[in-house]
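A single protein chain has been omitted from the complex, and every remaining protein chain is retained in its original position.
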Amino acid sequence: MSTIGKNKPTRVYRSKKPQEGNILLTSASAVINHAQRSSIMPLTFGLACCAIEMIATAGPRFDLSRFGWEAYRASPRQSDLMIVAGTVTNKMAPVVKKLYDQMAEPKWVLAMGSCATCGGVFQTYSVVPGVANLIPVDVYVPGCPPRPEALIHGIMTLQMKIDQKVNFSASLTTVEPGFRGPTRKEPL
Amino acid sequence: MSIDWNRQNFSGEDPEQHPAVVALRAKHGAGLIGVGISRGEVWAVVSPENAIEILTFLRDDPGLSFDYLSDVTAVHWPDRDGAEFDVVYQLYSIGKKVRFRVKVPLSQDQETGTVTGIWPTAEWLEREVFDMFGIRFSGHPDQRRILNPEGFDGHPLRKEFPLKGRVSW
Partner (left out) sequence: MARQEIMTINMGPHHPSTHGVLRLILELDGEVVVNVIPDIGYLHRGVEKLSENRKYLQALPLTDRMDYLGPGSTNLAYILAVEKLLGIDVPPRARYIRTIIAELTRINSHLLGLGSCAGDCGAVSMLLYTLREREGVLDLFEETTGQRMMLSYTRPGGVANDILPGFEERVGAFLDKFPGKIDEYERLLTKNRIWIKRQKGVGVVSREQAIALGLSGPVARGSGVDWDIRRDEPYEAYDEVEFKVPVKTDGDAYSRYLVRIEEMRQSVHIIRQLINKIPDGPYINRAAKYMYPEKERVKDSMEAMIHHFKLVVEGLAPPEGEAYSTIEGPKGEIGFYLVSDGSPHPYRFRIRPPTFVNLQSIMTMAKGNMLADVVAIIGSIDIVLGEIDR
């Protein structure tokens, strides 16, 4: 995955005439996407062991604050990323769905760890085999638990995905629930 | 698998030397169905009718004083006729630093008395035994499922329950 950071679709044109001052010309998507990818507020949704590695990622050594993502919010209404860190059981599944429905658009989901991706080691009667059975997932980070570096790789992949989001698309006349907007195949 | 569960001896030592067995043979010889030993740990097999009396005696007798209940659990032996389940109580005496085990064999649908009156620890532990095995404890203040969701059908730790459950994703 050596494409991180290379396809950042931002072209900023600066005016050359000194009397026009500091006029920068760029697309609205570039500004909006940059603002969104740099200030995500994750939901505090640590379920099991992966939550401890998520807390360690937010800790002093693997600082999550350098991405601007340190403001964890307990309320789903105030957050835009749900990091599902841990095993989702049958008893917890309706709660996950309810929290996801309460989050406002645009929202993303990162499935952290093997249990959230596919059920992990626990293929039993009470475990949901992957949170993708309940809610749409954007990025999967495998591992048991994934190291903080692996989670940061997942975060940077999500940032790449956000960079490619199209805002103010003219083709959007009706919006279905859960539809986050088309994403470009090539960068701007 | 044929086990004479009244007289299991996996160690070669003599279970009768344990102070709890000595006291039980003296005072409650009728309720004691058998004793066993495995890897140095001694247990007594007790009938369900006398279980509460014997467990109260084990806690209150000043020579034994098993005041701490470590664990209540069960084991399912589907091939054993007449007594499919074994309810196992792990006891410990904090003052005398001695451990003991009591087993109560039960058949399908048979109930045994609750020990929450003796050790309040057992409230949740017995709820879990009910949830996992379906064994009911008469007199329990709050007998309902604890770990599985409320509408769950079946008792998972029984041997005939499949690992992936009966409802698939």
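Going by the order they are written in, the chains are A and B; count residues from 1 in each one.
By our rule, a contact is a pair of C-beta atoms (placed from the backbone, for glycine too) under 8 Å apart; a residue touches a chain by one contact, two chains touch by 3 or more.
If you're wondering where the values come from, they're calculated on a predicted model, not measured in any experiment.
Engineer: So which of A:83, A:99 or A:116 would be touching the chain we can't see?
Structural biologist: Considering the complete complex, A:99 is the one touching the chain left out.
Engineer: So which of B:21, B:44 or B:69 would be touching the chain we can't see?
Structural biologist: Touching the chain that is not displayed is residue B:69.
Engineer: May I ask you to list the residues on subunit B that touch the chain which is not drawn?
Structural biologist: These residues of subunit B touch the chain that is not shown: 1, 10-11, 38-39, 41, 67-71, 73, 75-76, 88, 90, 94, 97, 99, 101, 119-121, 123-125, 128, 132, 145-149, 156-157, 161, 163.
Engineer: Touching the absent chain: which residues on subunit A qualify?
Structural biologist: 44-49, 51-53, 55-56, 59-61, 74, 86-87, 89, 91-92, 95, 99, 121-127, 144-145, 147
One rule holds for everything that comes next: only the chains that are shown with their structure count from here on.
Engineer: Distance-wise, how many Å sit between the C-alpha centres of subunit A and subunit B, to the nearest whole number?
Structural biologist: The answer is 50 Å.
Engineer: Of all residues in subunit B, which touch subunit A in the complex?
Structural biologist: 148-149, 156, 161-166, 169
Engineer: Would you pull the subunit A residues touching subunit B in the complex into a rising list?
Structural biologist: 90-91, 123-126, 128-129, 133
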